[in-house]
Each structure stands twice: as C-alpha cells, then as structure tokens.
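Have a look at the structure that comes next, please.
Just one protein chain is left out here, and the rest sit where they should.
By letter and in written order, the chains are A, B, C, D, E, F and G; residue numbering begins at 1 in each of them.
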Amino acid sequence: MPETFDVVWLGRGGQGGVTAALILAQAAMSKGYYALAIPFFGAERRGAPVFAYNRLSKSTIYSRARVRAGDVLALLDPSLTGVVDVRSLVKPGGVLVVNSRGSVPGLEGLGRGQYCVDALEIAEELDLKVAGIPLVNMPMVGAVGRVSGLFELHDLLEATKAQIKAMLESNLRAVEEGWRRVEKCRC
Amino acid sequence: MPETFDVVWLGRGGQGGVTAALILAQAAMSKGYYALAIPFFGAERRGAPVFAYNRLSKSTIYSRARVRAGDVLALLDPSLTGVVDVRSLVKPGGVLVVNSRGSVPGLEGLGRGQYCVDALEIAEELDLKVAGIPLVNMPMVGAVGRVSGLFELHDLLEATKAQIKAMLESNLRAVEEGWRRVEKCRC
Amino acid sequence: MKLLLTGNYAAAYAVRDAQPDVISAYPITPQTPIIEKLAEFIDSGELKAKFVRVESEHSAMAALIGAASVGARTYTATSSQGLLYMYEVVWWAAGARLPIVMGLVTRALGPPWNIWSDHADFFTVRSSGWTMLFASSAQEVYDLTLIAYCVAEHRDVLLPALVAWDAFEVSHTYEPVELVEDATRLLPPKGAWAPPLAAEDPASLGNLAYPEEYAETRRLMVEAVRRVPLVFAEAAGRLRELTGRDYSRGYECYRCEDAETVFIAMGSVYGEVRSAVDALRARGVPVGALKVWLYRPFPYEGVARVLDGKKMAIVLSRTTSLGAMGPLATDVATALALKGCSVKLVEFSAGVGGVDVTEDDVVAMYKAALEREGGTYFWRGR
Amino acid sequence: MKLLLTGNYAAAYAVRDAQPDVISAYPITPQTPIIEKLAEFIDSGELKAKFVRVESEHSAMAALIGAASVGARTYTATSSQGLLYMYEVVWWAAGARLPIVMGLVTRALGPPWNIWSDHADFFTVRSSGWTMLFASSAQEVYDLTLIAYCVAEHRDVLLPALVAWDAFEVSHTYEPVELVEDATRLLPPKGAWAPPLAAEDPASLGNLAYPEEYAETRRLMVEAVRRVPLVFAEAAGRLRELTGRDYSRGYECYRCEDAETVFIAMGSVYGEVRSAVDALRARGVPVGALKVWLYRPFPYEGVARVLDGKKMAIVLSRTTSLGAMGPLATDVATALALKGCSVKLVEFSAGVGGVDVTEDDVVAMYKAALEREGGTYFWRGR
Amino acid sequence: MAHRVFPREEYLLKGHVACPGCGAAVMLRHVLKALGPNTYLVIPACCTSVIAGPHPRSAFRVPVLHIAFAASAAAASGMIEALEKLGKPANVVVWAGDGGTVDIGLQALSGAAERGHNIIYICYDNEAYMNTGIQKSGSTPHGAWTTTTPSGNPGFKKDLPGIMVSHRVPYVATLSPAYPNDTFAKLRKAASMRGGLKYLHALTPCPPGWRYDPSLTIELSRLAVETGMWVLYEVENGVFRLTGPSRALLEKGKRKPVAEYLKLQGRFRHLSPEDVERIQRMVDENWERIAEMLKEGGEHSSEQG
Amino acid sequence: MAHRVFPREEYLLKGHVACPGCGAAVMLRHVLKALGPNTYLVIPACCTSVIAGPHPRSAFRVPVLHIAFAASAAAASGMIEALEKLGKPANVVVWAGDGGTVDIGLQALSGAAERGHNIIYICYDNEAYMNTGIQKSGSTPHGAWTTTTPSGNPGFKKDLPGIMVSHRVPYVATLSPAYPNDTFAKLRKAASMRGGLKYLHALTPCPPGWRYDPSLTIELSRLAVETGMWVLYEVENGVFRLTGPSRALLEKGKRKPVAEYLKLQGRFRHLSPEDVERIQRMVDENWERIAEMLKEGGEHSSEQG
Amino acid sequence: MSRSAGVEKILARPTVGAVLSGGWRAERPVVDASKCKLCGVCWLFCPDAAVEVSEAGVVIDYDFCKGCGICARECPFKAITMVSER
Partner (left out) sequence: MSRSAGVEKILARPTVGAVLSGGWRAERPVVDASKCKLCGVCWLFCPDAAVEVSEAGVVIDYDFCKGCGICARECPFKAITMVSER
C-alpha cells in the first residue's frame, strides 16, 4: 500500500469543507500527485458537523476506504471540539490547523502541534459569504496548504482559479491571507 | 406414460365448452378416474373459436402438455368446420360428436365415424340461454358421455348437479336429452 | 373433501381456509380467477376478509405491508408485469420482516406481450429474502399455500413467502384436489406473532440506518432464512400427518438412485420429464428426475447429494438465459461447485413463453445433451 | 484533458461527450449529482439534449423507451429504490431491443432506509438482457459509459447497457479523470441504427405474441447477448488506442499467474483487495485478484481459465446472500462447474449497506477462508 | 354520405381482434381517421393490446409502441421530445383504457400534463378491466356488476376529465362513438393546438363486459348521452362548453330517464328501482352543477393557484 | 398562553434531525399534538425519513411505518382496513412531502381517495425534492430556482388540493405552520369525520431549499398567506370556505404584494421585475376565481358525474 | 440502414386480416340493395371496417365481418338483415 498524505476537514454543513478539499486536491494534481477529495458520506443537515477528506500520493491510489485520521486536521469551526472527538482525527505525527485566533483549549499536545489562522476574520474582511454563512474554507485552504509543506502559494492560487468561478478575486485573496496569517498557535 | 382418454371440445367463446369439459371430468372423478378439464390457453374474444379438453385416466396424470387430438372430438358449432382444421383434432381411432341434425359434409371417413345430436334444438326447447347464446354444451355432455362409453347417464346427471347452480332442472333435462338423442349420423 | 379445481381456484381455497384478514390484489391474466374466486368467497361470507381493490400491484403489496405491520394475516396474487410493477415493495416486505403470503402465476415478460408461462418473473425475486415455493399441480398449489403461511408466520422466520405455478397448464387446468378438512390443525393460530407496530408500544419500522446498523438487520435476515428449511419440514410434516402427502425435503426425486443422468425441473413440465424418465428407462437408459418445491432457500446439500457421482445433470429452465446460465442451472452449478462434484451440466431453455414441451421433447433433449458440451442451449422444439 | 471529478461527474461528462438527444431521470441519493450536472450542461448549452423531468423512475425509463423507439440516443441514471421502481420497464427496454444507456449508483435497499453502497440493486437486473458493466473508479465510470454506448448501439447487439459504481466511495469521491479528446472517434455516429418506429414505414412494437413467436424473439436476444463480448472488446480496443487504458477482456487480473488463492470483486472494494494482495504477497502468501468490469454477459471462460488449478477462490460480495450464494459467487461457481474445476469457493458478504471494508479486513477474510468450508459467510468486520 | 364526409382511409385494418360490436374499435377507427397517417400510437396493456393482432401481424397502419401498463403517458412524453429533437413533427397519441388511465396510468398522465408535453391522450372508457375479464376499475360506475364486485360496485366512478381540468391542461373533451362529427371536430382541434397535453375521454360500450347484445353498441352510446349519463363537452383553456347533442339537455325534461340506458345492460340487472332512482338523482345533480358552471361564464373553477 | 391552549405533550421528540428552522418540523409538531398518541404515521421517502432519527433511535413517540416513496397512501389503506378488521380503531395518517404526493405518490393517493378509506393524508409542501438536495418537483412554483431548473422553473405548480377536490373526497384543507389555531381546528375536524379520505396540504418553508435565514420560517409562512400566494381554506363535502386570515383577503387591497414574500428567498433572486409582476397577476387571478366560486355558493364545480 | 441483430423480428407489420375474424360470425348481415340509399352509416359504425360503400352499392367483406349486427340496427333504411350462418 502506498503511503498517502491525508487531510481531514471538519466543519459545519454550509462552510465549504468539500470545496476546500477539492482545491487542495487540484493543487496536488497539478504538482503530479494522484489526489482524492472525499466528502463525508452521510445524511447530515445544515449546521450539523460534516467532514471532508483528502488523500494524496505520488502514485495511483486504489483504496476508497474511509479516511480515519489525517496528517492534517483542518478544523473550520473550533466550537466543534465539544461535539466531535477531534483527537481521534489526527494521526500520531499529524498537526491541527484551526480557524481561531489562539490555540483551542483541550487539544494541547495533539500530534506535532496546533496552527491557527483567523479565517473568520479574513472571510469577514473580504465579505465572503453564502446564504449568510462566512466562507472560512478559503483562508483554511491557504493555511493547510502551507502547513502541509507540499505546496507553493502559487499552486493553491492556480487551483482556486481552476475550481472557483464566483467571487474569484476575493477567494484568491482569502487563500493568500490564510497562507500569510497561519502560524503556530500561541497557547 | 399412462394411456389417457382425451376429449376435445370445439365451440365458440360463450357456448360453454369449458363447463362441458368440467362436468365430464366431474363424472369421471366420481367413477374413480383421475380427470383433467382444460380450457384453451388463448387470448380469444367472444365469438372466436375456442377449445376445451378432457384427459381421463385410471391412474394419476402427471402430464400438463397440450392435448392435440381427442378420442372424441365434440363439435359444438358445425359452422366451425370451415374455420378450424377439424380432422387433425381426432385421434386415428377416435370419433366426432357434432351438434347437428345430420352428418357434417367434408368430415366423412373421420376416425371411427360421426355421431350427431341436435343440441341447438334441445337448448331451444328448454330455453337454455345465456346472454342470448343458446347453451348447446349441456346436450353435448350427454351425447359425448354416452358415446365415450365410460359413463352411465346417472354419472353425468350427478356431475351436473355438483357443478351447476343456475337453471339446474333444465340443464339436467338437456344432458338427458343429449344422451337420448345422440346417434350415428345419417349421411 | 376432493374437488375439481384449477390451480388458481386451489389457491383461492387454500386462502379461504387460512382466513386472512386483508387481501389486496390487482387483476392480471392469468392470475385473475384467484381474486375473482376470493371476491366470491367474501361476497358469500365464507371468507371474512377485507378486500382492498387497489389501483396497481405496487399498491397491492404496499397495502399488505401496511396491514401486516399492525398484525393482519394477508394475501395477494400476481403475475409477470404485475410482479415487476410491485417489485420495489416486494423487497420492502422482506426487509420489513412481514409474513405476507403471495401467489405468483408465472407468465412471460413483455415485450412482445405474451400471457403464457415462463419463469422469468419468478426468478426476479430470488435474492429478496422471500421464501419461494414452486407448485407443479393444483394439489401442490393448495398444499404449498397453506405451508407458506406456516413458514412465513413462524417466530423463527417472520419473512414473506410466495408460491408459484405455471400459467394455464396449472392455473387454468381442473384436476382433483383434496382439501385439508381442518386447516387450523396445520396453520399457526391467528395473532401468534407480535406485529411491529402498535400504538400501545410505539416503534418505527424503517428509520434510516447507518452502515453497521443496516448490516446487522441483514445479518439477522440471513439467519432467519437459514431456519426456513427446518420450519418448512416441520410444517410439511404436519401436513403429511393430516394427508399423507409429503413435501418435507423441499424436493422430489424420481428414479434417481441408480440414474446416471438426472433431469432437474420445476413446475408443470416436470410431468413430461417424469414420463420421459419412464420412457427412457423402458429403453434401458438410466435416468431420473428431480423436482424442486422449495426454491429459496435453495437445498444445495440435498441436490448435491442426489447429483453426486452422476454423469450428467440436465436442467430444464422455463426461461431465457441472457448473459449467464439460467437461475435454476446456476443454483445446481453452485451446489456442485460447493460439493466439489464434477458432473456435466447441460441447461435447456425450454417452454419459453408458453411453448409446449412434451415427453418427446425431453427425450430429444437427453439425446442432444449427450452430444453437446456443458452449457446452455435454447430449445426450439423438434 | 485531466479533471478532478467524482464518479458521478465523470458519468455526466461521458454523457455530455456522447451528446444524447433525450435524458430523463428522477432524483435519488446518491445519483442526484449526475442529473444536476447534466442540467447544468444543458443550461449552459454544452449539451443539446431534451431533459424530461419525470415524476418517477418508472416514467424516466418509459420516456427513454418512447424516445429510443423513434431513434433518439438516450440516458438515465438511478439507484436502489429507483431501479426497483422502474424495474418493469427496465426489462421492457431490453425486450424492445432499445440501446438505452443507464448509470446505476449502487445503494442498499430498504427497509431500513440506507443510502450507502450495496450491490443488491445492481444484481436485480442480472437476467434482464441488459449489458452490465461495473466501474470501480471515476475514470472507469467515464470510460465504461462511453463504451456502453458503443455496445448498446452496435448493429450486432441493439440492447440496453448499464454502468454501475459504488455510492460515495466512487460516486462522491473526486479523483483525476482523463477525458477522451474527441469522443466521436470512439462512438458510433448518431442515427447509425434504424429505430423500430417511423411513420414512413409503420410497424408495431410489442403486439401479443403466441408462444412460438415469443420464443423466437427471445432466442434472437440470446444471440445478440452472445455477441456482446466481441463488440465490447472491439470498442474497448478503440478506447485503448485513444487512451492506452485497456478494458477489452472485460476483467482485470492482478498477480494471478502464480497465485493459489484468487480474490474476486467488483467496485470500489477492489482497491482494498489489491492492497491486501500486495500485503499478503509481501508476507510470501501467493494470492491474486480478479476484478470484473463486464458482468453481463459473464465471462465464464475467462474467469474459469484464471481460476483453473487454483486452490481457493474468495468472492467479496457487497450484498446479502439470502437463501443462496450471492450472484457473483454463483457466477464464479457456474464458471467452475462448467469447466469441471474443483476450487474451494468461499464467499464473504462484506461491505453490506456501506460498511467500510479495509485492506486489513481482506487479509482477515483470507485467514478465515483458510479455516472454513466453502460457502457464504457474513462479514461483520473484525 | 358519411363516407364522403369522413376520410375513407382505414388505419385500423379489418381482421383486428376486437369482440364483435366492440365500442372501442368504432372509436379507434374514428380517431385514426381524424388524425391521419403521421400519428404514433402509444398503447399500454388493455384490450387494444390484443385487438392490435397477433405478432408478427398488426391491425394498425400507423406506428404503435406497446408499453407497460403504467407507462403510456411517460413513453409518449419521451417520444414527442425525441421527435421534436430529431426534427420529425408528428401526432403522438396515447390510446389507453380506463384502468390504464384512471388507475395505474394516472401518475404518468398527471406528470405529463404538468410538464406540458405536446401530446394527445385518449382514454377509451369501457368502465372496467375488460382485457382481464371484467374487474372493477376506478372508472366503474356505481352499482355495476363486475367479477370483483359481485353484488355491484359500492364505490363511485372517478371523474377523470374533471381531474384533468384541475390540472389546467389546455384542452379536455369527452367523446362518444355515436357522434363522429363531434369526435372529428374535437380531435382536429386537439391536434392543431401546439404545446400542452390534450386530454380526451370516450365512453365506449363493451358487449361482453356490460352484458348486452353486440348490435346495441351505438344505441347504448347514444342513450348514454341522451339520458345525460355521459356528457359531451370540452374545456378549452379553462372554458367549459357543452357540445353536440348534450347542448340541448340542460333541461331535465329533455333528458331520457337513465333507466332506459341501464335496463339494456346485464351488469345493472340486479339494481332495485331505488338504486335506479339514486343513479337518476346523481345524474340530475351533476347537470345542476353544469348549469351553475355555465352561468358562471364557462370558467372552470378551482381553489388554488 | 399558547402552552395552555395547545397540548403540551410532544410526539416529535427533541433531538430529531431536521435542519435548523425547518418549517415541516414545526408543522409536524402541531399535527401530532392535534391528533394525539393513538395515531399511526405512514411516511414515504422524504426529509422526514431522515428527521425521524437514525436507527435504532426514533424521534417519534407514535408508531411509524416508513414505506417506499410511491406507496404511502396504499400502505395506509391496508393499515386502516387491518386495524378495523382487528378491532383497533386509530388515526392512520400519511405524512408525505410534495414530491411524494404530487408526483410519485399521486396514483396511490388517488386510488385511496376513490376507495374512500378512512385515512388522513397530509402533504407538507416545501416545493421541491429537498431530501435529495433541492430538485424541481411538480409542486415547485413557477420561476423558482432548483438544481434541476438552474434558470428557474419554466412550469407551474400542480394544484393538488384542487385535484383532490375533483376526487370528491369529503374533506380537503390547506395548512400553514404560522397558524396553529387553524391547523388544530382542521385536523380535529378531519379526525372526527368517519369514512373517506381527508386531504390536507401544508406549505412548509425550508431554509436551505428556499435559501433564506432559518429564523424567517414562521415569518415566511405568514407572508405566504398574507400575500395570498398560499390560501387557507377548506372544502367540506364539496363546500368551499376560506379560513383563518385568508378570509379577510378577498379584496386585492388587503393582500400584501407578492414581492414581499419572494424577495426574502434566494430561490427567487434571479426574477426580473416583470417575472414578479407575472406572479402577482397569477395570484390575483386565482383570487378572482375564488371570489367567483364563493359567489356561486361555495359549491365546488366540475363537469362530470 | 437496415435493422440488425434480429430486431426486425420483433416488429409486427400492418396486415389486412391479422386474424380471420369472419369465422367468428354466427349471423351474417345481408344488404337489400333495393332499400339501400348509400348513406354510409353502416360503413361509419362498423367496428371492423368490413363495409365498403361505393356508387356500386354496399359490399360487406365476409372474411372479416364478425356479425355484430350494428350495421343492421343502425341502417336508417332497414336495408340490412342478419341471417343465421347455420
């Protein structure tokens, strides 16, 4: 079995986790990776916690089994820590990237640590919203892409252009800001 | 394969061929025969030629294949001779029993010969009709039952009682008259 | 009591004797006489059931699902297009574990339209979890319909059951049928099984189940199906005591012991096969015949035991095999493969769409089978 | 062109590239994204088709029958209950010899409701005469959908064809998909087959046929089905020339040559099987894997050739086997029985209703199979 | 001079397989004469599947798609869309029995009506499932004997034309084989209207099913209209109009008593005088409703936008 | 004091799986409160199949039969007959979405109506296939965006209550989650009527499907009535009556402009002022029809006996 | 462009005389030319298209006339009588 680099995206229905996974996969594909972007297979409703996943590899991935934990856990909504068992979603050597100003209490000592980016602030600055819900996914793409160590910012911007039509300019800005502002959390 | 005694009933939709076969089978059953009464398996409409069959045997009949020719061919409507290939419906040693005053032209030399009974006259005498169509089937039961050599008149009358509810008296009379009036055709 | 009954009327008498609470059906040739006779029984008061004259077969089966879910004993009958139109809810009834009983008069599938016998309709539900019985005479229709209630409502089973028989050759042919004097001695008492739904003890039947929960419901169905042969044998044993007629093995063997070739068939054609066996035996050819009554669950072991050591098995399939061997033949093949026996297997699609198959046909098939390789052949007649 | 597409979108792209005239479909999870994407293509003008937004699946298939009967190229897609609700007309389409193409996203059958993958729906139409293909990735969905048109419309075939793939694991997972640059180089030209109905030359399709006439229509279907493997191989050969991807045998073997045990599977679980083969091989265990693309007509000979001389065949069935071995396993059994090979045959019902099956599961099944007798086992996970 | 007025071409050929005196066969002859050869028929399971003749012979001189019982309107939907896409304009006509329309075919019909395909849907109503041997359908009239209602139908005939009016289709009309002028006018109107489903509903007597002498078919068709049991009308874009002889029957005195119609038919033989009286009242009430509707200006009413 | 007026018992338990602000969930709470515990629900595939909770947990405190999409009215028919035969009287209630009613469930509904089973059928209408992610149904209003009508629905909403009136069922009524008094009165009337199918149709806003903020559900329900887009009425044995706030809206001036209702919803965002004007006209015409009908004495009209 | 793969065989072709329905008849309609006014009513209402009307008179095709008697009953001039086939 080829080793894969896995990302788990955790957010709420409507926040755009699947799109984020798709853009990351697009970036990976352009870099010659074989890339999967996988939505959660559920019957969830708006507002409920939802997952998306990436699985990336230098060789063809045949497996379609569920992703259980990520090298990166991208937490789009920190309030979900009380709702979902977040710890189990990170591989032993993995990291957390969270949409938050500071480190999320209760997740100390998780994998190789926590990265923070205030994606909500970025989305609001750029007025990125759909049906009233701030699109925190785009800054998270920038943040996760950077933390993963697999991409240049350029890759992510090109991938965004390939996948996004509406509000493209703001979305590109959001990715860029996510990339720029992500940092190891202050605890 | 056990030898079976077969009767082919040929009439028109509405003339009661199936009922005739059923009564004959009932009479046979009471005499200890294993008896089948078989309607034609078709999608025919009112007025079209229709078949019914009997297959009688002293032992259980397992076969459900089509009856191709009879030891007796009971022709309820002589005008059908022009429409159906009547000859092929009689076994080499079989006989024809026809609802007619005299022998039917064109069927000479058929099997062991032709028997006639004016079933129409009997039905009309007894005012046996359904939806305007004279029920020639009951006199034919009497005639065929007698010609077959397998039954007493009593058997046929009991069988009629077992199977018929409406106009029972006239029906019994019709069977009896058929039995009485059937005779080798004058040619 | 012995009556002259067609296969369809035999079914109606069995249903009368089982006294269901709710009947629902939709007319289709050649099933129609069953429901007409039942309507008569209800009209005359001999049968105290509610008759729901639905607007389609899908609704007929759905009505029975609704009725059985609150505890009613139920019946429907259909054929061909009718079975296919209710197909979705046929599977639903099994998943819901409701002991519905259905009669199926086998008939060819269109287009072109054809009203004669063909088992294609029957085989469509072979993986659904229904107990499937096949009758080859009116007497068997009567007996197996009563047994179907015994199996379906048994607490170890609780799955729907169907009884099938051939259009016209059985459905419309009158033959002597012996009725069971007191069917209550055979049948489970009414209300012996607890219905899933009751206002006193509310529950939901069918909520969305996530994979593991769903798989568990299916595993339990597998276990219930595994218990069918035993329950069937038990009920058939009770019938044997009352009547002397024995279905308990789920299949019948005829002159198989010392046979080198065994014919395998279901339904009315079996009569011809039997005659052909006698005819071939009379010429010194060692053949036998096996008739299947209990088609699902399929008696792999019994069939394999019968066939073990034979030279050839000839399956008469009353259906067209498209892109694979026919269902009955694959079942036989599976029995052989599981037992590791090597028997030449020849299938004839014979009697498709009501084509008449005679003893002579069967003898001719035997000869053809000797000359051909294993596989499926379409029998066009001689 | 390489795009990141889900299995469902891959289907929609293939359909766009085939440029059908009439599309008709009814929504059902997990098929819905296909028709939503097609609606988008039509809205944007990329696809010039009429979209009939029917009120049920029965009507979706019926609409395509009406459309194809006068010569339209057509498409529909469905899943689970939807396939069962259109079941009657699925058979009708085959009998009418109309080259309709359908996508089937496999999903479990209720009750209870369950939206995840299970192949029970797929198998229900295995005797209908449809050409049946199974894809285990989005790329295969795209390729096989185009091939389906080639096979269905071929003058030697003229039968409907379906392509199936797993709910979610394939239907909703984005992966890189390479499109065919100019699909017209692969596909038959539009209007190459003569439609049955035309006012200029009136004929009736489906008049009541008496037994012999009916049987003849079925015999001709058998012959058409027999020609499918060749036509499939031909179309797959054209695709190979354009893309290098090869489906022409109808199945794929992985490390089978010197294997003693061969896993057999269809769909997304094959990925896990492949990994398990590598893992077991790494430990020196001689195993291989066989994936079926062309399920009907079933490649008996090819499969038997692969399995001949092996010790064991392990079939992974993504469906519950009720009263008989699962369909794929019986097909394998039949292949073995016809060839007279004696190979131990073990079936696992695994992944039922969307249960996740992993490489470790497959390895564990291998171990369990060694210890058990031939037969079917329900895999509850480890 | 009927043969000068109406087209002589036959599209339902002699030697078809209807029973002697079949009302549906008369109707079908008229319908096809009105529509001509560029007409595709879609026929679900019904007597006409048999009437059409045994394969490989066909009694139809127009293309016919036989289709599963529940599927006719959907098949016609797909067919008209295909013909339009392929640039082959034609009449696409569903010809279905009452069972195939008011019961098992209703859903497909309702869907096609809602989508507004340019098809003509004709229900020939013999008021039961006849092809299977006279079972009650949703269109069987109150009190009628059938094999599944051995003591008479306890229910009431579903008003399908009314239901189709509620669907707001552009054209709804009723037909009778006794009034070919009316039939031709309505069919030609329907064929000329582009867009939307045109629904026509014909009452077609059936000698074996209704239990009467086959020579009475036209007589019964006429009596159905003259007694007011069957009303000839059309509803064009919501506007209701009586047509043909029904125009003269608003006044109760002009209508023959329903008993004249009922007494000729074996299926009503068991009715008591009170039963007949009740049926007479139902018919009269229906005409009162019609009168009100006409006062209202012919606009068909319903409640909800 | 609402909690004093309406039963406090909950039969739809908290922790169910509807989206936040689901109008159907509000409606369902009210319906079950009105009917009480001796109520069997029959539910075809729809959002409520999910709302009901994941197996083996149920959010319903009454017995529920989940059933195939097309089968609900038929299953209810069999269930009520069985309960009557077994001597266990109860409310048998179908709770179905608009897709499951006006499209795929229509045939079974029509059959059950014709047969006259003693059941209550409730359609909760969120105007699209929501459970599968917002596809057009036969109940989707003209112009509305759905994923299968990316440029707005070219067709028109099927008038199912009107169609059920044409079926001559004893009771037809419309409902809104914003008017619980009206709901309770109608449900209790329906439950008290013996014999015949009672048809109720509720307009239930859906935040994700209609693209609006979930807090607006009741507000939108109210606006639908106040603008006259949704009319509260009942038809009892053929007699039409406006109910609740709709009684006061016959005069055009009393009705709010439809734009107030449309503009809050994302699904109508793409409508041009002319589109809105057209919809306003359709609504006004519908009210004119209602006015005429009321003049006529409230009797619902149709053409055929 | 010919039909292949046996598809031609599933089509039924327009045929005068799909069945020989004249054989179903128990009574035959006989036209009295002297009474006939060539009005065409019999032609119009015959369910079986078995009537031809021309200047030469009314001709009934007994190969296909089923003997229903509609023509006789509907003829405004009582020009047709039904005669038993026996």
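The rule is short, and it goes like this: a residue touches a chain if its C-beta (ideal position, glycine included) is under 8 Å from a C-beta of that chain, and two chains touch if they have at least 3 such contacts.
These numbers come from a predicted model, not from an experiment.
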Contact partner of the left-out chain, one of C:Lys2, C:Lys48 or C:Arg155: C:Arg155
Residue, one of C:Ala224, C:Leu239, C:Ala259 or C:Ala369, that touches the chain absent here: C:Ala224
Residue touching the undisplayed chain, where the options are F:Lys14, F:Arg194 or F:Lys295: F:Lys14
Residues of subunit F (touch criterion as defined above) contacting the omitted chain: 1-6, 10, 12-23, 25-26, 29, 52-61, 177, 180, 207, 213-219
On subunit C, residues whose C-beta touches the chain left out of the figure: 95-97, 154-159, 192-194, 196, 202-207, 216-217, 220-221, 223-224, 227
In subunit A, positions touching the absent partner: 12, 45, 47-49, 77-80, 82-84, 120
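To be clear about the criterion, only the chains that are shown with their structure count from here on.
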Target subunit E, source subunit A, minimum contact steps: 2
Whole-Å gap separating subunit E and subunit F, where each centre is the average of the chain's CA atoms: 32
Whole-Å gap between the CA centroids of subunit E and subunit G: 23
Inter-centroid spacing, subunit C versus subunit A (mean Cα positions, whole Å): 56
Two or more partner chains touched - positions in subunit G: 9-14, 19-21, 24-25, 66-67
Where subunit B touches two or more other chains, by residue: 43, 45-47
